[in-house]
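Note that one protein chain of the assembly has been removed; the remaining protein chains are unaltered in position.
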Amino acid sequence: MPKKSQKQGDRLVDLPVSLSGQITLLTDFGTSDYFVGAVKGVILSLNPTAKIIDITHDISPQDIQAAAFTLLACYRSFALGTIHVVVVDPGVGSTRRPILVQAGGYYFVGPDNGVFSYILDNEKHARVFQITKKKFFQQPMSNTFHGRDVFAPVAAALSNGVTPENFGREIFDALRLGTLKVKASRSGMLKAQIIHVDRFGNCVTNVDGSALSESQAKRATLVVKGKRIGSIRKSYAESGPANEPFAIWGSAGFLEISVRNGSAGQVLQVERGESVVVEIETN
Amino acid sequence: MPKKSQKQGDRLVDLPVSLSGQITLLTDFGTSDYFVGAVKGVILSLNPTAKIIDITHDISPQDIQAAAFTLLACYRSFALGTIHVVVVDPGVGSTRRPILVQAGGYYFVGPDNGVFSYILDNEKHARVFQITKKKFFQQPMSNTFHGRDVFAPVAAALSNGVTPENFGREIFDALRLGTLKVKASRSGMLKAQIIHVDRFGNCVTNVDGSALSESQAKRATLVVKGKRIGSIRKSYAESGPANEPFAIWGSAGFLEISVRNGSAGQVLQVERGESVVVEIETN
Partner (left out) sequence: MPKKSQKQGDRLVDLPVSLSGQITLLTDFGTSDYFVGAVKGVILSLNPTAKIIDITHDISPQDIQAAAFTLLACYRSFALGTIHVVVVDPGVGSTRRPILVQAGGYYFVGPDNGVFSYILDNEKHARVFQITKKKFFQQPMSNTFHGRDVFAPVAAALSNGVTPENFGREIFDALRLGTLKVKASRSGMLKAQIIHVDRFGNCVTNVDGSALSESQAKRATLVVKGKRIGSIRKSYAESGPANEPFAIWGSAGFLEISVRNGSAGQVLQVERGESVVVEIETN
């Protein structure tokens, strides 16, 4: 297999990369049922040396967009050669395809429903394979729990060195969600939105460094629900009025709206999907 | 120690089997206190190579039946030779016995209060040992946290190769819960019940393949709270009216009642323990 290379942030990534032995899990299974345990049991039955890391299992049931964002926000924190398994799968048992994605020096396993959409937006040299080889599935195979019966054993086989081509043919029409890119509605104004509200109430927008440069950010005002948020701070602790929302570059690379030691989501009464207008003062 | 063999699903299981090095935890400790950390710390202090896997810690406090069901639903997903530790233990510090169960190619460690009841129903060649040898316990030993002071060090010792007989004498009167078996009240009718409602609102009944054959299932109607649930679907995604409950064979081997992309528990307003009548049309 020929090696390609690509720039990943500051890293030069060779594809395919050698396996890290690590498998992450990102699901909507919750943590009160037997689902996560069963998935881990299957993986470790097939590869006892695999290192399994939970990203989260608390994605809201069937919330594909939330899974896609959460994956985007952390997949590069892992060692190259890590296998990311995502199971948020409302179409389980239907004709939706199970897929395997090779991108940016990582592997991804899950349903073809958009969960890998932001990875595919982000990584130039991605390859997607439809998983069809039934010999890799658990038997008997349920129609309701492909996390255990399809994605876990496929991830385990992949971690054991089976190459992506062996699971099925390459495809070029993986399902995509709408882009996270912000729209410039007119000069000096961006139409953005809240794409995630985190545990602390920080409101993550889809404005990243490519949409708003450092120098533009200094002249930017965010408007949410008619409320003007003027300053972009460097840290949560920077002085300012209590309970006053401010903008800050967040850890996922996006502009966030925060309240110091409080919840911006509650103060602003906003949820995911809320519009954010970014006005950039002309020089 | 003589080897016995038994049929486990499609696998022939030798007892005792060699250890997998894996230890699972299933408790009602929650995840907000130090309890789970302490249990893991003790195990890893005694066996640094142990691989610890959480099944769940979110069993409702003292809910023995829920722990027993959750264990039943996933214990066979793990490698043979895995040690399953279950700590849902309202009788901690009392005279209830700590026990060690060897069954189906697995080991089980926990209190003798019924948590292993469905395993004992399921596995023919089970052996149960009362854990009495204090040399395996943490000292000083609390009266309130046997997960840390009894079950963790016993599981660690077992994972280090101490054989079951070394922890205490074999017993034959382990405490049992009522069976999950459905009752045939009259020809063509089964009296079943909801034994679990999962995170997605799927209502798991106690009807398994031994109670209802494939051909009978095709002629079956479930009645819950007076509502007739006619069809048994093959997948969640199969077409049908929205918000309409349907039956489906679930991943734990039981018939479940589900709503597509919704919660059957909420739609039907049922909880665990609700009666389900299965009417089977005569040919």
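Think of it as A and B in the order they're written, each chain with its own count starting at 1.
One rule holds for everything that comes next: a residue touches a chain if its C-beta (ideal position, glycine included) is under 8 Å from a C-beta of that chain, and two chains touch if they have at least 3 such contacts.
Keep in mind that this is a model prediction, so the values were computed, not measured.
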- Item | Which of A:V101, A:I248 or A:I280 contacts the chain that the document leaves out | A:I248
- Query: Of the residues listed, A:S20, A:Q62, A:S94 or A:Q216, which one is in contact with the missing chain?
  - Reply: A:S20
- Using the touch rule from the top, list residues of chain A that touch the missing partner. 20-22, 24, 26, 31, 51, 53-59, 70-71, 73-74, 77-79, 82, 198-200, 234-238, 248-252, 256, 261
- Query: Taking the full complex into account, what residues of chain B touch the chain not shown?
  - Reply: 29-42, 44-45, 48, 52, 61-62, 90-94, 96, 142-145, 148-149
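Following the convention adopted for this analysis, only the chains that are shown with their structure count from here on.
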- Item | Length of the line joining the C-alpha centres of chain A and chain B, rounded to whole Å | 33
